[in-house]
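Shown here: the complex without one of its protein chains, the others still in place.
The chains carry the letters A, B, C and D, assigned in the order they are written, with residues numbered from 1 in each.
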Amino acid sequence: MNFELLTQLIINGLIVGLLYGVIGMCFVLVYKSTQIVNFAQGEFLLIGAWVCWASLIYLELPFFLGFILSLVFMAGFGVLLQMIVLRPMIGEPIISVIMVTIGLSIFFQALMKWIFGVSPQSYPQVFDDQSISLLGLNIEMAYLMSTVIALIIMVAFYLFFKHSKHGLAMRATAFDQQVSQSLGISVKHVFAMSWGIAATVSATAGIVLGMVNGVSDSLSIMGIKVFPAVILGGLDSIVGAIVGGIIIGVLENVAEFFDSQYLHIGNMYDIAPFYVLLIILWFKPYGLFGTKDIERI
Amino acid sequence: MTESILKVEHVSLAFGGVKALTDVSFEVPRGSVFSIIGPNGAGKTSMLNCISGRYQPNSGNVIFNNKNVTNLRPNDRADLGMGRTFQNLALFGHMSVLDNIMVGRHHLLNNNWLTGPLYWASNAQKEELAHRRYVEEIIDFLEISHIRKSVAGTLSYGLRKRVELARAMALKPELILLDEPMAGMNLEEKEDMARYILDLNEEFGITVVMIEHDMGVVMDISHQVMVLDFGKKLMSGLPDEVMADPHVKRAYLGIEDEEINSEQQREAS
Amino acid sequence: QDSVFVGHLADMSGPTAFVGKNYANGVRDSLAYINAHGGINGTKLESETIDYAYKVPQAIAAYKKWKSRNNMVAMQGWGTADTEALISFVARDKTPVFSASYSGHLTDPTGKNPHTKKPAPYNFFYGASYSDACRGLVQWAAEDWKNKGGQGKPKFTHIGANHPFPNAPKEACAEYAQELGFNVLPPVVISMKPGDFKAQCLSIKSSESNYGYIGNLGGSVQSLVKSCNTVGVDIQFMSNIWGGDKDVFQAAGEGIKDYIFPTMTPFWNDDVPGMKLVHEISKMSDSSGEEERVHHYIRGVCSTYFMKEAMEWAKENGGITGENIKKGMYVHKNWVPKGLEGVCLAANWTVEDHRGINQINIYKGNYNEGDIKIDKVSEVTLKRRDDWLGY
Amino acid sequence: MSSLSMRPCGDFRTSYKQDNTIFETKTIRWVTIFTIIALCFAPMLVDGYFITLLIQISYLGIAALGLNILVGYTGQISLGHGAFFGFGAFASAWLNTSFNIPVLLCIPLAGFLTMGVGMMFGAPAARIKGLYLAIATLASQFIIEDFFARAEWFSGGASGSMANPVSLFGFDFNTDQSFYYVALFALVFMFIWGCNLMRSRDGRAFIAVRDHYLSAEIMGVKLNKYRLLSFGISSFYAGIGGALYAHYLGYVSAEGFTIMMSIQFLAMIIIGGLGSIKGTLMGVIFMVFLPEVLASGVGLMKMTDWGNIPMVVDGLAYIKEMAIGVVIICFLIFEPEGLSHRWTQIKNYWKFYPFAY
Partner (left out) sequence: MSQAAVKIQTASPMLSVNNIEVVYDEVIQVLRGVSLDVPEGEVVTLLGPNGAGKSTTLKAISGLLRSEYGEVTKGDITFMGERIDKKNAEDVVRSGLFQVMEGRRIIEDMTSIENLKLGAYTRNDSQINQDLEMVFNYFPRLKERTGLAGYLSGGEQQMLAIGRALMARPKMICLDEPSMGLSPLLVKEVFGIIKKINQDQGITMLLVEQNANYAIKAADYGYIMESGKIVLDGTQEQLLNNEDVKEFYLGGGNEERKSFKNLKSYKRRKRWL
């Protein structure tokens, strides 16, 4: 057994998985407060990545300025989007709202192609050393940056949901919008807040991915790719999203290891997580950390 | 009225730390109206859930028609002739009242996903119509024919309760379990409901197990009353005996011994 | 006949738009140019471009619309999925299709090869098939190995998504590589979408493969190169025809080194007689004529011009119908459309062999601090082996 | 829609049988029958382009109805319907070419085969619910898609597989005009099948499971059986739709059956109205015509003066895509419960007319 390869793959999985976790958190946030599964999540990443790219290339801003600018932009974008498109949907059947996010994804996918074209683009060099060596594996600096950001965001989310009354309000809104209104919770504000935060955090992930892989319209596939991670962790658990992300990240890489070394089936990297997902869900129907539905009569 | 249709033997049930039921045993004679009363959270609904199969007791047995049903799925118990209504309404909200009641006939119908769609070719149509006739009888009986085609979810609370009763009756049960059938009704409607319960007991010969907080109703229509408190069986007996028990009076009715008089009794209704 | 209709299916907004747009512009500009300059010897060339975004049902609907409303005589197509879906329709309707799907089995019009499931009598394309192009690349690789003084058997890996398009040459190419003495390793799968391919690169690295054929295109190629650079893989990448062009180099930026890719035409700035016409054609959509077009654009021009000359022949010989256009494809030997000398390679289509082109030009690209340097490294002409027809 | 004005104001049905019909009034029944007869003459009246669209509506409509039975009626979201559709397509072609079973028989057989596969992937439904289940079906989408590209023996792998035309007594339905009748028959048959299913025992059980599975179980409905069965029936429909698609095209390639297709099916039923059979058809018609209408809009644009400006010409492709997104969004904002809900509202209005309120 090629242990060196295996360790390298596992480290790689850990780091990539953490990024999945960050994207997953955005899902969870939106889900936790609105019950909506956001199919336009991938486009949020894409828009964030393009906006940052444009600010670096056209406005020639230094990276960190461009980065901050894009985050601010995305926060506004998320809130605005919520106001224009999702607000009228408050109180409508969840499935219709989910469909609206699919519509949004179609729209922004095309819009981004129109504005930025269909060719992939790369970011200008940001760090002096593009990559550093970790236990024999070269890792892009951008990932390290994302790891730090991920940890900060995670702690912030955790505290937010645990201790602020807005956290409670978000959960209440998700459970029953009508009752939340009757308690004086402004469903609109809750929605605006969660979409704003989700868009901002997504943009962070998009920019990191852009730095590593380049920006192109197909970046949005990440929106679908992290589904297994989110579900694995439990749709409504912030910690679950991170854990799920890491598990999926490692799983992909371990699958690749066995595939390339022994099985030679091909494509296990992409498919294995789905098999494992099915198996885990069989034993834990609400993922690892998801809260059970109340089954009571 | 000697043979018992339902026997509950030493049933205990706990959720984590909460002991919902502790070693409860009782028997329900065939053809009787049997009421369960007790303070909120005493475990009445849990008891009903154990009988109808929503919950599996941690220990003890439920014997229905001399058959041990403790380990059967709820749907199998329905097949055996057990129907129930729910404390928190559990209608199929988007279906019409008629379809709701037809679901009660589910286990008596034979057409399936292959023969049903062949409707005219198989005898599905004949069967559906035959059962439809039976359902219409129930609808007439419960006087809900004017809302037959309404969507259940938009009905008012009281009507929904009545539709639930109709649905449970459609199962053609020998035993019917009613969880607070009169909650949320005014006097008049309670009177109607009481009449329906009596009729289905007397005319259809269905045994009734009922949870109810309205003492007037419980006193008037039940043959036997059991009191649960903190998951334990406090006592059981004839309605008058139970009412006279000082403990029940204090812990459940909130009546001080001295002030029992008819005025108070009426108030409780 | 004073006008004929040609339909043009393009993917300009879908998943293959990255190259689809360039190719489509080539076709569209050529159609417009031909029309502006006398059409088919005086017959007006009507056309419509439909962006079907790589969705098969939409492609079929477009085809049917043209067939029933516009009396289409020939079609310029695009991708694998739609071209294949239309094979039997176009054969029945006798409508020649000039696609940009270069699957090997489209080259067998009569079903002679046992591998061929369904003959494709009305399908044509300008260029070597995916299989032939890959064969050309491994043939070059075998030489290269020798020249570099490599020891032992070189190792070859197919890298690409598990999809019809990247998989098309997989077996045919592996067979030939084996024939040439390569050690063929199990294929490595990377998705069509860009992503982090460090895991796959690590396994390529540990397999010590020498030559890798990339079946994908666009963003995923760029990701692959970047990821493999990060983990430090020492492999000679060779891409398919859609996987190497200026846009890819631009996007990948620093880090793309000695990247081998095939072409079927020269480049925009090459000094060949026919390039003047190509520049003229490009003015149809860019009046300055200065925008630099990639080689996919030029291939689109060639595809259209072969069709045009076949139509001209048809006009002389019984009228411009699908059937006559097909016949027109067979009349010339070593055929180069007039005005495009040096641009389009000399082609030979025959009734039984639709491998129009069997020559592959191989280039090497490098990105050096903003400069893209592309050098021709070889020119391979493949034998027309019978067992390679339609495979 | 003209039938509406002729609806009787009250309810004049006198027998249970009349009360149980698919069609709410006689007028509607006659309008439906008349429409079907009119559709039979369509090939003589409209051109090939329209016929293609109608054929598209048929095979997509059948598959979408299956999805609506699963999502709309049983309340289980599936993101893998596109893959099942594809499976039906490959299965029918495979049965026909490998076992020489006549195509006409292969189509239902493919339906049953897909049903089996659907139930296999639906098995988690016994334990998993809601969005968790939705994502589990997403897994099936990717697993099956991967299978198509890999299973050479079944799908022909990279080169795809050929599907022979439907033939009956030696007559090949290989033109659009003739295949149209096959498609129309299948559509009508499958829709009546669906209507009947929904008004008989198992159909009611599906809805009961959706609305309140706990009480459904106590009413005697076997939960797991119906959860699984709805996957089975929905895949059955998908399989039939896919098989028709295969024999219409004559060729199946692994490329088309992506997650996008699954999402498109979802869009159809949500726009049409969840849990509505006629809504399904409305949704499918909407989604099939939308890109076509927008494309001709783009075509018209190109004829104008600035249709020649390249920037605009290229932009149009994106504008078209964006318009699809926008139309879906606007539609849902103004009609969140789908087309069939608006239909019911109009109906209610007329029923109470002139005493609306």
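The rule is simple: a residue touches a chain if its C-beta (ideal position, glycine included) is under 8 Å from a C-beta of that chain, and two chains touch if they have at least 3 such contacts.
Note that this is a predicted model, so its numbers are computed, not measured.
Within the full complex, the chain left out of the display contacts the shown chains A, B, D. Within the complete assembly, B:Leu253 is the residue of B:Ala14, B:Leu108, B:Met235 or B:Leu253 that touches the hidden chain.
Considering the whole complex, the residue from A:Gln177, A:Thr200 or A:Ser216 that touches the absent chain is A:Gln177. Considering the full assembly, B:Met215 is the residue among B:Ile51, B:Leu109, B:Leu200 or B:Met215 that touches the omitted chain. Shown as candidates are B:Glu9, B:Glu136, B:Glu189 or B:Asp245; the residue that touches the absent chain is B:Glu189. Summarising the interface, chain B meets the missing chain with residues 15-16, 18, 37-42, 45, 87-89, 154-159, 180, 183-191, 194-195, 198-199, 213, 215-217, 220-221, 251-254, 262, 266-269.
Although one chain is not shown, part of chain A still touches it, namely residues 90-91, 165, 168-169, 171-172, 175-179, 181-187, 291, 293-294, 296. Panel shows chain D; residues 345, 348-349, 352, 356-357 of it touch the chain omitted from the view.
By our rule, only the chains that are shown with their structure count from here on.
Distances between chain centres, each the mean of the C-alpha atoms, put B farthest from chain A.
Centroid to centroid, with C-alpha atoms defining each point, chain B and chain D lie 42 Å apart. Chain C and chain D have CA centres that are 36 Å apart.
Chain B and chain C have centres, each the mean of its CA atoms, that are 74 Å apart.
Among all residues of chain C, those that touch two or more other chains are 13, 21, 162. For chain A, residues touching at least two other chains, in rising order: 110, 113, 266-267, 270, 297. Going by the touch rule set out above, the chain pairs that meet are A-B, A-C, A-D, B-D, C-D. The part of chain D that touches chain A in the complex is made up of residues 71, 77, 124, 127-132, 134-136, 138-139, 142-143, 146, 149-150, 214-215, 218, 259, 263, 266-267, 270-271, 274, 315, 318-322, 324-326, 328-329, 332-333, 336-338. Taken in their complex, chain A has these residues touching chain D: 31, 37, 39, 85, 88-89, 92-93, 95-97, 99-100, 102-111, 113-114, 224, 227-228, 230-231, 235, 265-267, 270-271, 274-275, 277-278, 281-282, 285-287, 290, 293, 295-297.
Across the interface of their complex, chain A is touched by residues 13, 15, 17-18, 21, 162, 186-189, 191-196, 198-200, 202-203, 206-207, 218-220, 222-223, 226-227, 230-232, 247, 250-254 of chain C.
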